[in-house]
Structure formats: C-alpha cells, structure tokens
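For this depiction, one protein chain was excluded, whereas all remaining protein chains were kept in their positions.
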Amino acid sequence: MKDSERIVEVDCITHVYPDMTKVQICGLDFIVNRGERVSILGSNGCGKTTLLKHLLGILVPKDGRVRVFGLDPGKEYAKIREKVGVVMQDVDEQILGPTVYDDILFAPLNYGLPSSKADVLAKEVMRRLNIESIKGKIVHYLSGGEKKKVALAGALVMEPELLILDEPFTGLDPVSRRDLVRILNDLNKEKGISFIMTLHEVDLVSEVTDVLYLMHGHGDLSERGRPEEIFGRFEDLESFNLEEPTLTKLFRGLKKEGLDFGIPLRVDEAVESIKKQWETKK
Amino acid sequence: MIQLSYLDYSATEGKSWLHRLSPKWKIIGMAFVLSAIVTVRSLPGLLLLYAILLGLFFLSRIPLKIFSLTLYPLIFAILFIFISGFQIFFILLVFVKVLCGSTGVVLLLATTPYPSIFRILGRFLPPLFVTALFLTYRSIFILLSIFEDTQHALYLRGGFQWRNPWRSLINISNAFGHLIIKGMEGSERMYESMVIRGFKNKIYYRGE
Partner (left out) sequence: MSHIHLPDGVLPFWLWISGFIVAILLGTILSRFTKREDLTKRLPLLGMMAAAMVLGASVEIVPIAYHVNLTVISGILLGPSLIFLGTFVVNVILALFGHGGITVIGLNTLTLSIEGIFGYVFFRLFWKILRRLTPATFLATFLALLLSTFSMIGVVGLGTSHYEEMMHQEGKGIFEFNLLKEKGDPHQTRVAEKEVDLNRFMAIVIPLGFIGWVLEGVITVLISRYIHKLKPDLLRLGKETA
C-alpha cells in the first residue's frame, strides 16, 4: 500500500533556454507520492531532462511552481540534497572520484560525515549493488554497466528517499538492464525509495513503474496513469513517437485474430493468462 | 595520447615489485633522481644513474610503447647544442640529464596510479590546486574518448590527407573546436553533479 504523501509537485513551469527557445512543462500537474515508482516516457527533446533539472534546482523556472519535499529546489536544494540521489544520463561527468570507492565516498565526505560512518555507508551500498570487487578500480576503466552501477552507488550512499534517474538503461546490455531493474525494485520494496525516471525502453516500463507520465511536443504532460491503462490506448502512443511494448503488440495482434488473452504487460502475466485460457479450454 | 592510456593502465594493472612499492618511497626516489640531475656534473655518474633507471624500467615490465615518451624531451634538449657551440661534453651532459629526468618521471607515473601521486602532492599543495589536478586528469580521459571518436571519424571520411593539407588543417582545427565545446558543456554537467553531491572545495582520495 503506497503512502499518499506528496514528495514532488510541479505545477506548469516555463523555462527559457539560452537560445531563447521557450518550453512550458504543462498539461497535467506532475506529482510523485512517497514510495511510488514514476516513469516519464516521451520523444527526444520533449523536455524530460529539463523537468528533472528543475526538480534538482539546476534550472529555475521563469514561471510556475516546483516543490520537492515541500521546498523550492531552486532556492533550498541544500536542505533536501541528502534526501535526493541522482543518476544523470551521461554518467561519465558524474563519476568524479579517482577510484570507485572514492567516488562513492564523494557525497558523504562532502557532507562532513566522519570517515568511519562514510566507510560503513559505502561498504553497504557496494554490497547491495555487488560492486565490491571493483572497489579499487580507477574509474576510466569501468565498463558502461559498471559506470552506471557506480553512479547509482554514489546516488544511494546517503540513503536517499527519492532517486532521480535520467535514462538509466541507455547503453546497457540486456543482462545489465535486468540487473538494474531488479536492484531498483528491491530498493523500492525494501527501503521505500521513490523513483522518478525518464526512459525510452517501453518494454521495461511495466517492470519498474507504478505511475507513468507521457510527455510530448515541448513539455506537454498529457497522460498519467498506470502503465496498463496507458498502453491500452494504442493510437495515442503513436502520436507520442512511441511504440507499444512488444508483448502488448503481440497480444493485441492475437486478439485481432480472435485469440483473446487480454493485454498483459509482463511475461509472467502473459504466461498466467495463456495457462488459464488453456486450462479452461481443456 | 595513446601513450597516456598505456601509462595509466600500466600504473593501475602492473604487478612488478616497483608497482607494489609504496608511492611515498617512489616519490622520494624521484626526488633523489632530481637532486642528482641538478647537482651532478659528472658524465659517468649521470650515465650510471640513467643505467639504473633503465634497469628499473625494464625490470618493472612496463610496456615498451611507453619508452618512447622518455625520448621526447630530447627534441628540446637538441636546441641546447646551439648554445654550446657543439661542445661534446656539454651536449652529452644535457642529454643524459634530460633522459634521467624523463625516464625517472615516466617510471614514476607508469608504476604509481595518479591518485596516489596527487594525494601525496595534496599534503603540501593548496586543496584547490590538487582538486584542479584531479579534475584535469579525469577530464583528460573523458575528452580522450570524444577525441579518439572524432579522429576515427575524420580518418574514415578522408579528413586527413597530405595531398590536401589546408583541408586537413581545417578538419583538425574543427575537431579541436568540437572538443573544446564538448569539454565546456561537459564541465557544466560536471559542476552540476558536484553541487548535487555536496562538493565544497576538495576531492577526497582515500584509495583502498
């Protein structure tokens, strides 16, 4: 049962880029409740990363309202910094420490935590992400998957309440993707960490999402709902420059041929549905 | 810059006794080498020092590709020939001093991960300067991958051709312009990451 405390609220913000392009992230209010896994799907350049940067206080809106844990991140990010962990799109510029261990310790030491406490936190997060073996590795020799894990470790070390991830699955091989999905879901289940993530991998959405937002054009937040509700609306998805998940496409195709197994979003749901129908027919 | 990659890789992955020796002792050793270079004017003495450094170089199983780095400063040392009026002793003295210096320092960097070196420097240099060193070294590798990709793209698309030097020069310059812009944009994102993670003025290095 999800707690309904609102930890993020964005109310129609306007941002002006340096080249004078204006973006209004409007339409639906962007709301994240505590414990929720929220994903944002949208075409390239629609404003997903811009929205995230407003949540982090990196960008300040010209108009509109942004609240994270009740505070304006543009003015008071320092007060909520320890509650928020971030994994950027390009993790190379995020990984700053000379070694993996140093990078994970970056935030705790900056916040003035005693070395002993910082070490405990770092070791715990390395154990959870299974990266103890690369602890001493110099960061420019990490593989893409390792870099993502190290960036995630750096984001999790302070035990945040909210994790913001910008296209975390980009560039990962299928096994690394599955691994990351499992880690994120475990964190949500065990620690109640809320997520906000942007992604392009529609096939993964149902596995990591409680609430899905669709964004299109220049910041138009036009759909919000559970993934199964949104993916049910096939025509709408195309207008967002998105494809429906493979499984959805398959079962919709089967339905058109008279084989109605519903529209499951996950493989285990699909197996259950087929099994049920099969046993009924038997 | 391929040598930098080898140098750095050798420092982190090397397994020789010199790699395992404490960075503190290697830096102290380098300080002795520098003192010798500065004070000694005996050619046999300097040749002995160079022989020792060469011996250490090869005993540490450092890749031979890196050895060429030690010879590069000779290009500038050659200019001192013209100061001396081709005095053989002076020329040899200068060359051997230069070679001792470059071999010693390359030996240090090829057997000691850079964070260890910077950490020791951090004991007596201002924190801001050491942070700048760390960020620069990190940025080298970020930009290096961009630069290599650009070089490959130029090469595959005929961007470097001796028969068209002007066009090649434009392409190289544009590649550097591209690198600079990418670097500046990257530095903004880097700063955002640093602020988000509470950076004040220092990058900590703890090592293992």
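Letters A and B mark the chains in the order given here, with residues in each chain numbered from 1 onward.
Here, contacts are C-beta pairs under 8 Å (C-beta built on N, C-alpha and C of every residue); 3 or more make two chains touch, one makes a residue touch a chain.
Note that this is a predicted model, so its numbers are computed, not measured.
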| item | value |
| --- | --- |
| Visible chains that the absent chain touches, using the contact criterion stated earlier | B |
| Selected residue (touches chain absent from view) among B:28, B:153 or B:170 | B:170 |
| Of B:18, B:120, B:142 or B:196, the one touching the omitted chain in the full complex | B:142 |
| Residues of chain B in contact with the chain not shown | 1, 3-4, 7, 30, 34, 37-39, 41-42, 69-70, 72-73, 75-77, 79-80, 82-85, 87, 89-90, 93-94, 97-98, 100-103, 105-106, 108-109, 114, 117, 128-129, 131-140, 142-144, 147, 169-170, 172-174, 176-181, 183-184, 186-188, 190-191, 194, 200-201 |
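In this text, only the chains that are shown with their structure count from here on.
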| item | value |
| --- | --- |
| Centroid spacing, where centroids are CA-atom means, of chain A and chain B in whole angstrom | 40 |
| Touching residues (chain side chain B, partner chain A) in the complex | 8-9, 12, 113-115, 118, 134-135, 137-138, 141-142, 186, 189-190, 192-200, 203-208 |
| Complex contacts: residues of chain A adjacent to chain B | 53, 56, 58, 77, 81-82, 84, 86, 88, 90, 92-94, 96-99, 101-102, 105-107, 109-111, 115, 135-141, 154 |
